[in-house]
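Omission of a single protein chain aside, the complex is shown with its protein chains in their original locations.
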Amino acid sequence: MTVTLPPNSTAPAPKLQPTGWLRYLSFSVDHKVIGLQYLVCGFVFYLIGGALAGAIRTELASPVADFMARDVYNQVLTLHGTVMIFLWIVPVVNGAFGNYLIPFYVGARDMAFPRLNAVAFWLIPPAGLMLVASYFITGAAQSGWTAYPPLSITTPATGQIIWIVSVLLLGGSSIFGGINFIATILKLRRPGLKLMQMPMYCWAMLGTSILVVASTPVLAGTLVLLSFDIVAHTGFFNPSLGGNVVVYQHLFWFYSHPAVYIMVLPAFGLVSEILPIHARKPLFGYVTMVYSIMAIVVLGLIVWAHHMFTSGTPPWMRLFFTIATAFIAVPTGIKFFNWLATLWGGKISLNSAVLFSCGFIVNFVLGGITGVALAQVPFDIHVHDTYFVVAHFHYIVFGGSVFVIFASIYHWYPKFTGRMLNEDLGRFHCALTFIGFNFCFGPQHWLGLNGMPRRVAEYDPQFTLINQISSVGALLMAISTLPFLWNVIHSAFYGKVAGDNPWNALTPEWLTSSPPPVENWVGEAPLVKEPYAYGVPIDEIDLSATSGRDLWSSGK
Amino acid sequence: MTSTLPVQPDSTDSSEIESTETHGHAVEEHGDFRMFGLATFLVADAMTFAGFFAAYLTFKAVNPLPSGAIYELELPLPILNTVLLLVSSATFHKAGQAIRNSDHARCRRWLLITASLGIAFLISQMVEYFTLPFGLTDNLYASTFFAVTGFHGLHVTLGAVMTLIVWWQARETGGRVTAQNHFPLEAAELYWHFVDGIWVVLFVILYLL
Partner (left out) sequence: MQIPSAILTLVLGMALVLGGLWVGQTINLLPIDASVNAPIYDELFKVLFTIGIILFVGITGLLIFSLIRFRRRSGQIGDGVAIEGNLPLEIFWTAVPAIVVLFVGLYSYDIYDRMGGMVPLAHDHMGGMHEERIWGGISSGSVGSEMVADVLPIEVTAMQFAFLFHYPDGDITAGELHVPADRPITLRMESKDVIHAFWVPEFRLKQDIIPGQPTQLSFTATRPGRYPIVCAELCGPYHGGMRSTVVVDEADEWQTWFSSNAKPTPLTDTTVANT
């Protein structure tokens, strides 16, 4: 592993690893290849999930169930939720960017367990294919992505079992990934790099991986019990055999609430990387950012029952979970204010990456605020299981995580491919997505407040108009994907050559060629102790030439 | 999950060795973090058990056993099982000491004893299963009992298989496990201690509470 060796010598000796584009279809152990495998695979599933969303919105354009049968609607809905969460957001914000970036950030040449890493990735395509194929072969699961028993026990068994098996595989993949990230960040750091000198994304991934390792196994165990109920006719969650359905909900949300932070903490980390570079300023409040991530991790593990305020939980429990949930707004708020302070006084280039990041801030704040409202028991009692909740979480998962994924693609594409994306198309993509998104999900708040439950194929005709507006928004979103697709494919061949460091950035992935060599750096890994050392030191600034507001946040 | 997870320590010991060879440099620089990875995995595994235990305790707390349903556990066999596992933890430890002194014969003897104790545990567990007055689907507690002990039994089975593999690899000539490379043995040992530890918790929760 001496650095002078030709790159290919790292491939494990017994297997001849393919080179060129074939790498991306093989069991490669290179973290960058795996990262891109995650990204592309995730994106394919995003298109599938989006097509399913399109089917949902088409059905809901009219108040009667005319576009598809009611049970098909439930299958589509279940697939949409499952695909989007387990095959798009989670693998991409964790697997794709984590694998690509973390080894760079800690100054390593690969992940701690490269083979385990490849195994984790290769669990995903079969699991996803199986899940989607179940729709065509036997009929997919139709009890929602939450699979609450007894409904999941009484709906057709084959589809549900396939759903369980594929979620188990995806969960396993996620656990392997989490172990790998923890080991890489804690044990594989380049000598001399201290924890508090790591780029923020490392902290985000550390926190996320802790959540993954602590909570995913519980989901796995729960789903195993559920599958026993289905195939072996045990009665864990089957009330007619003396079982308890609410216990399932506790176990499920013990995973699935942390899962929402698994979907968003890495996104926070990515934004923390993108903003300082394009604002040409240090990341504001590094230390508090780290603590707030850890606070979110701890709080995230103890708030699950806010999904169960109407499930017959005792009052003290509701009270506890209300307070604990609402308090997550504090560490999350710290992060948002830190980003605003990072932008303040910067020299911000308004490129697609920044615009998507700012779109994320706007959308997430709205989704977060509705989240805090939902955390209030009396408020939630009215809107639980309505479109208000649907609006809340799409503002966060789409307006938040998906926006960040796009921002990150615009930001790191030059590193991935060595070529720039077209900025004008990018900004157009951003504007169209933002508008379509708000048209689609904004009105859904009103729907929920006024009486439209979620997961229905037919609804009260009084809601027709608003639903149609929402469907038009979804159409805009679908269209907005096209310039993006064209951009990434076209630019890969004809884009402007990017050079190694087009953004003039300091984080280690930019201190190598684009795309990087197999072992990341020719020569020794750089030691970056201050990943955010942008900006002109305050005392060098000519005080007479700046306005007072520039210095507002400096406290001078 | 159950089927994919426990394979991992095993795959660690077979696959990561090669990567030690190719990435020898990295390992030297950073020390051996494979045990760390295994420990992280065991935390995850422990959480699976924690979920089961939580479910069991909640069921007990809020779902009264219907009248007529039987859920009675005898103590003698499980106590024997506890002893078997605790002793086997000690014998595995002995094997570890032996290999560090390059005493392959002693190491293998202790490993064999460990594996036999594990298998004895499994047999005794089977005996218990077949003598219990209830079956898998009889009632909620019964189902949970079988799920938890069965999941643990799966771990013991895997541990025993791993012990036997290590036993084979610890042979004097041609084996991979030596005083210099005792990672596979240590990994299996940690896993075994973990499985024993879980049993103790399980014993307290299922049999004593």
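Going in written order, the chains are labelled A and B, and every chain counts its residues from 1.
By definition in this document, contacts are C-beta pairs under 8 Å (C-beta built on N, C-alpha and C of every residue); 3 or more make two chains touch, one makes a residue touch a chain.
Here the structure is a predicted model, which is why all the values come from computation and not from measurement.
**Q** Which displayed chains does the hidden chain touch?
**A** Per the contact definition above, the missing chain touches A.
**Q** Out of A:N94, A:N244, A:S272 or A:N487, which touches the unshown chain?
**A** Of these options, the touching residue for the absent chain is A:N244.
**Q** Looking at A:G345, A:G400 or A:G426, which makes contact with the chain not pictured?
**A** A:G345
**Q** Would you mind spotting which of A:I361, A:A391, A:L425 or A:V528 touches the chain that isn't drawn?
**A** A:I361
**Q** Out of A:G54, A:P453 or A:P517, which residue would touch the omitted chain in the full complex?
**A** Candidates A:G54, A:P453 or A:P517; residue touching the omitted chain: A:P453.
**Q** Provide the residue numbers of chain A that touch the chain removed from this figure.
**A** 65, 69-71, 73-74, 142-144, 148, 150-151, 154-155, 239-240, 242-246, 279-288, 310-315, 318-319, 322-323, 326-327, 329-330, 333-334, 336-337, 340-341, 343-350, 354, 358, 361-362, 365-366, 369-370, 372-373, 376-379, 381-382, 384-386, 445-446, 449-451, 453-460, 532-538, 541, 548-555
The rule is simple: only the chains that are shown with their structure count from here on.
**Q** Where on chain B does chain A make contact in their complex?
**A** Touching chain A: residues 1-2, 4-5, 8, 11-12, 15-16, 18-19, 22-26, 29-31, 33-34, 36-37, 40-41, 43-52, 54-55, 58-59, 62-63, 66, 69, 136-137, 139-140, 143-144, 147, 151 of chain B.
**Q** In the complex of these two chains, what residues of chain A are touching chain B?
**A** Listed in rising order, the residues of chain A that touch chain B are 1-2, 10, 12-14, 108-110, 112-116, 119, 123, 168-169, 171-172, 175-176, 178-180, 182-183, 186-189, 191, 213-218, 220-225, 228, 232-236, 241-244, 247, 250-251, 254.
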